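Just one protein chain is left out here, and the rest sit where they should.
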């Protein structure tokens, strides 16, 4: 069992570290621009840094759901790879947004693409599992049999 | 194994799509009311839309925990149905809040009820599992035996 989800867990823990790192950078930006809590507005660079982190948080649970559904019901290795792509996209997004408002766009596109891929895999895998459970039809296994002879 | 959680996964992925959809509507409201990032204030309708989405995010991880605990330790089918009720409640809440501040209340009540039901199922199921694990007493199975003869 544990080996079936270890890559998903590794990617999840890596992404959690990234979130902690972003939170830390917001704290540093607070000190740099003298924005005293609980204030969340002040210097434009701080505001961009804060919104960048907030946006990462807004999508984080969504990402985890899609990652695990794709990995569990479709393919763990592929889902984990796309999970890494998402983490890379978030890296681009965060640092781009800190630089400028337009700077966030490239990273956001990467994240969006990764989320769409994970979603397609999730829906395919879950649909297959539902068909298997309720009408005893496992399409993915059939396709694999046909393809591999 | 996969078939034991496929309904929970389906509801989770559906709710993730809803979150993505709400995030998209906030983006559209930004354009409509010319609220340039990283600003999160401006036209009252944008502010309501933004707070509606934020509230959905605030409760999302909580919802997932209760959904999975209820589905895993009590009953998957029932938990998934209540999960759908929660998603419907969030739909009412979001569109109601975009219209007016009072408009959010009806949807919020539906979500609150769904969360309470999931919580009751979670606590019942987990308590039963803990009793089973540590004092070898499986109440739910006993009740089922008594009820079904």
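Which chain is which? They are A and B, in the order written, and residues in each are numbered from 1.
The rule we apply is simple: a residue touches a chain if its C-beta (ideal position, glycine included) is under 8 Å from a C-beta of that chain, and two chains touch if they have at least 3 such contacts.
Please read all numbers here as calculations on a predicted model, not as lab measurements.
Contact with the omitted chain, checked across B:23, B:39 or B:123, is made by B:123.
Although one chain is not drawn, the whole complex shows that of A:17, A:120 or A:139 it is A:17 that touches it. Annotation for subunit B: contacts to the undisplayed chain at residues 1, 44, 47-48, 50-52, 57-59, 61-62, 65-66, 68-69, 72-73, 97, 101, 104, 115, 119, 122-123, 126, 129-130, 132-133.
Not every partner is drawn; the one left out touches subunit A at residues 1-3, 5-7, 9-10, 12-13, 15-17, 19-20, 23, 36-40, 53, 57, 60-61, 64.
Operating definition for what follows: only the chains that are shown with their structure count from here on.
A separation of 20 Å divides the Cα centre of subunit A from that of subunit B.
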